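A single protein chain has been removed from this complex, and every other one stays in its place.
And now, chain A:
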Amino acid sequence: MAIRLRNFRNLSLLLRQHPYRTHSSSTSSVNPTEVSHFEKLASSWWDPHGSSSLLHQMNPLRHDFISLCLDSQPDPPPARERKFLDVGCGGGIFAESAARLKETERVLAVDPSSGVIAVAKEHAKRDPLLSKPGRLEYQNKSIEDLAIPRSPDEQFDIVTLFEVIEHIDQPASFLKSCFPFVRPGGWLIISTIARTWTSWLTTKVVAEEVVRMVPRGTHDWDKYINEQELRSFFRAQEGWGRDGGLKSQGCIYVPGLGWKMVKESERWGNYFIGVRKDLDR
């Protein structure tokens, strides 16, 4: 019974959608059909009532989770001039919001789909703040196409991968290619969805087949990664996650209330995970 109830609540996940989240390049881990799939969804990105609605609603939680990670540091995080790299930025929901923060100096947002980058660039023109030179820059690239930083000056305080890795063929090598972009003491922040029978039911069966909220093929359930798996992956990486620098938190969509952080839900639904690069790396 308990399981059914949980499962029912988790049905809301079906509404969650990935208009486009992927990473693709000649050299990379990503499947080009993913890219073209999400290109088709680009138009709905900024429609608050459209299929991206739940991503919009989730956005404040991304900031809350980043704050949770930064606040957990024994040494204070930089109060100003923070630099963000948003990988798989899509239409720019997170990238725009990060660029608006007072503490932010610069946001570089990349996505291999030219369609969504065009949407993102166009949307940013609605905000004079975002049009300030250097504040928010979009590039139609994958992470492998970016020049690897040579000094901490070129690295980022926060590198984000929101709803991306579930669309990646080889998540381990993909994550590793993000590592050099994080400055020592900076964070790699990820959100994704666990591979459980509830998520299979809600995203594959209900979202794609029953309700058709999300076009068929949006999700590849086999690519979902569990929190435990990511956790052990990061534990195994030298130079990452020391002194409590590995945090995670689950969140659930409650109809009528929106997304809520819920303890333990990282085991079976949507979750965030953040890992800090050791200061001496």
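One rule holds for everything that comes next: contacts are C-beta pairs under 8 Å (C-beta built on N, C-alpha and C of every residue); 3 or more make two chains touch, one makes a residue touch a chain; residues count from 1.
The rule is simple: contacts and distances are computed from a predicted model.
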Complex minus one chain; that chain's UniProt name from "Ubiquinone biosynthesis monooxygenase COQ6, mitochondrial", "Adenylyltransferase and sulfurtransferase uba4", "RBR-type E3 ubiquitin transferase" or "Rab proteins geranylgeranyltransferase" is "Ubiquinone biosynthesis monooxygenase COQ6, mitochondrial"
Residue touching the undisplayed chain, where the options are A:60, A:134, A:184 or A:244: A:60
Taking the full complex into account, find the residue in A:45, A:156, A:174 or A:271 that is in contact with the omitted chain. A:45
Residues of chain A in contact with the chain that isn't shown? 42-50, 53, 56-57, 59-60, 63-64, 96-102, 118-119, 122-123, 125-128, 131
